[in-house]
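Only one protein chain is missing; all other protein chains are in place.
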Amino acid sequence: MNSYKFRQVFKENIGINNPVFVQILGICSTLAVTNVLRNTVVMCAGLVFVTGLSNLTVSALRKYIPGRVRMMVETLIIAAYVIIVDVVLKAYIPDISRQLGPYVGLIITNCIIMGRAEAFALSNPPGLSLVDGLTSGLGYSYVLLIIAFLRELLGTGSIWGVRVLGAWWTNWNIMIMAPGAFFMLALFIWVVKGNFMKEKKAQGPASTPAPQAVSTGGKS
Amino acid sequence: MTEGLYAFGVFFAAIFTNNILLTNYLGMCSFLAVSRELKTSVGLGMAVVFVMTCTSAINWLIYYFVLVPFDIVYLRYIAFIIVIAAFVQLVELVIERVSDALYAALGIFLPLITVNCAILGAVLFMVIRDYTFLSGLAFGAGSGIGWALAIIAMAGIRTKLNVRSKVPFGLTGAGITLIIAGIMALAFMGFAGMINIT
Partner (left out) sequence: MNDNKKANKLRRSLFTIFFMFAVTFVFISVLSLIYVLTRDTIRLNESLVVKRAVLYVAGLEVPQSGIEADALYRDRVREVKDGQGVVLYYEILNAKGGSVQSYVLPVLGAGLWGEIEAVVGVEKDLKTLTGIEFIKQNETPGLGGRITESWFKEQFRGKRWPLQSVPEGEPTGDQEFQAITGATNTVNGVKGILNDRLAKAEQAIKAPE
């Protein structure tokens, strides 16, 4: 029974309930660093760490947190873990920390972490919450890693700093800049939603944003 | 160059050439969700301008008069986010008591703003760039207005889109908004070079 629940949480967070392309949460902070794959990996690792541990902590304290200060306590917990990540990065991988700049701090406002804390950790036991946090973080990470991979490849012809495309490749500079990130993410969502969410389209989407008044016939 | 002029330059640059949303990718969650309707976008935009300006000012003071002198700079994330959360709560309380009309226009957005990455982001950029108080204030105000500008423009475009275009299913909602955001970001890049702060 327990392991079934773990597996279900895992599947949901990576697939149908994936925070990024279904719930469109939390892209703020990380989209900025997706122009270099290496930085994205570090950022995502930090995020998985914070989401998992803050879920764990909130869940462990859930019976004691007074209702009125609920959000402040959650924020405090999340901020504390982010500070830990920030300090550790500064101490042990300083050059990446400098490249990430203020975006590490912005993990605090990442909607996913607060979202999971509110939606899951408050009403579930610590072990399950930890898994939920980690898998949400992972679901988020792989989307961003794919985007980062494409952005760095197309934008600089290299992956992880190593040039892979030959001199024949003209760098798509736009990929390094903001518009490139937006377009990439949009493309990703398009592919996923168009291909994998067809069943949702038939039923009338519940967890996807309300459809515009377009002439595709069905309106939920 | 006088400080006032520099602050003015920072103000304009924060709106156009270094727009906090279109260049620095901050504030996207609420941006994507709310930009469907023009009225709500205007309300949220105004709320953001107000909160961003005030919290920039307050956090500047806290950073330079509390965190730095006591060597607790590493706690800045906690300090800033608590200031922002507390400020928003306070404003919500005040508005609720004082003016029903204002509450109807702004009040509901305030909880949404606490987790808006752009607010914390603006404060973090401000301390990283070592701005003076005046420039920090100008930066906060400018960033807020830039964000509001982006969301209002986006809402306008999306309302037109609703009526006139066939958006493929895969792109409805977030997808097409991101593409529009990308195009807007491209357009805003045209402003580069408009402001020359030396």
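Points worth noting:
So that you can tell them apart, the chains are marked A and B in the order they are listed, and the count of residues begins at 1 in each.
The working rule: a contact is a pair of C-beta atoms (placed from the backbone, for glycine too) under 8 Å apart; a residue touches a chain by one contact, two chains touch by 3 or more.
Bear in mind that the values here come from a model prediction, so they are computed numbers and not experimental data.
Hidden chain, full complex: it touches shown chains A, B. Across the entire complex, the residue among A:84, A:153 or A:187 in touch with the chain not shown is A:84.
Annotation: of A:73, A:145, A:165 or A:187, A:73 touches the absent chain (contact as defined above). Considering the complete assembly, chain B touches the hidden chain via residues 13, 17-18, 23-24, 74-75, 78, 128-131, 189, 192-193, 195-198.
Touch with the hidden chain on the side of chain A covers residues 32, 35, 61, 64-66, 68-69, 72-73, 76-77, 80, 83-84, 87-88, 90-92, 94, 98, 173, 176-178.
As a convention for this text, only the chains that are shown with their structure count from here on.
Chain geometry summary: the mean Cα position of chain A and that of chain B are 21 Å apart.
For chain A in complex with chain B, the touching residues are 21, 24-29, 31-32, 71-72, 75-76, 79-80, 82-83, 86-87, 101-102, 105-106, 108-111, 114, 174, 177-183, 185-186, 189-195, 197, 201, 208-216. Taken together, the chain B residues at the contact with chain A in this complex read 22-29, 32-33, 74-78, 81-82, 85, 114-121, 124-125, 128, 158, 161-163, 165-176, 178-179, 181-183, 185-186, 189.
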